[in-house]
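A single protein chain has been removed from this complex, and every other one stays in its place.
What follows is chain A.
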Amino acid sequence: MKTKVKATFLFCFFLLLSCLYANSQQEESTTLSSNSDAKIKVTPEQKEKYHLKPVHAQLYFDCIFCHEGQGNNPENFEAPDEEVCLACHKSKLYLAKRLEFMDTLKANPHNSVHDGPNLYCDECHREHEPSVNMCSECHLKEIKNNIWMKATP
């Protein structure tokens, strides 16, 4: 009997949680679709929170440059697909060719021994936070000893 009560309580609790979850999803999608054409106003606080990499900041990119059609609330923005990056940066094979000087021991991250040109840009390159070097998961030594690439831009 006791377990049944407990189970019912748990069930109601999860049902409630699931409704909340479902509602929050709903709201999010409404905001996105109804306001997708609106102008984005970026406050100084938001600019501080979502600061750009220097190279992109110098080009005066606004949010919509990458987050096109994602509404006007930066809090709801999603990471853009890599096509957005490649609209300017062409292709990973192009980048690999251009950055061939990094290709010591076939470590060129844009066309590496392990992944070829198949890695998503944002496995390593981050726009609003410090970038990481995914290769360091296994090849920390090579990177520390400066055999490979420098810090990821």
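The rule is short, and it goes like this: a contact is a pair of C-beta atoms (placed from the backbone, for glycine too) under 8 Å apart; a residue touches a chain by one contact, two chains touch by 3 or more; residues count from 1.
The rule we apply is simple: contacts and distances are computed from a predicted model.
Using the UniProt record as the reference, specify the protein name of the hidden chain from among "Sugar ABC transporter permease", "PepSY-associated TM helix domain-containing protein", "Gfo/Idh/MocA family oxidoreductase" or "Flavocytochrome c".
"Flavocytochrome c"
On chain A, what residues meet the omitted chain?
7, 10-11, 14-15, 17-18, 21-22, 25, 78-79, 104-106, 113-116, 118-120, 122-123, 134, 136-142, 145, 147
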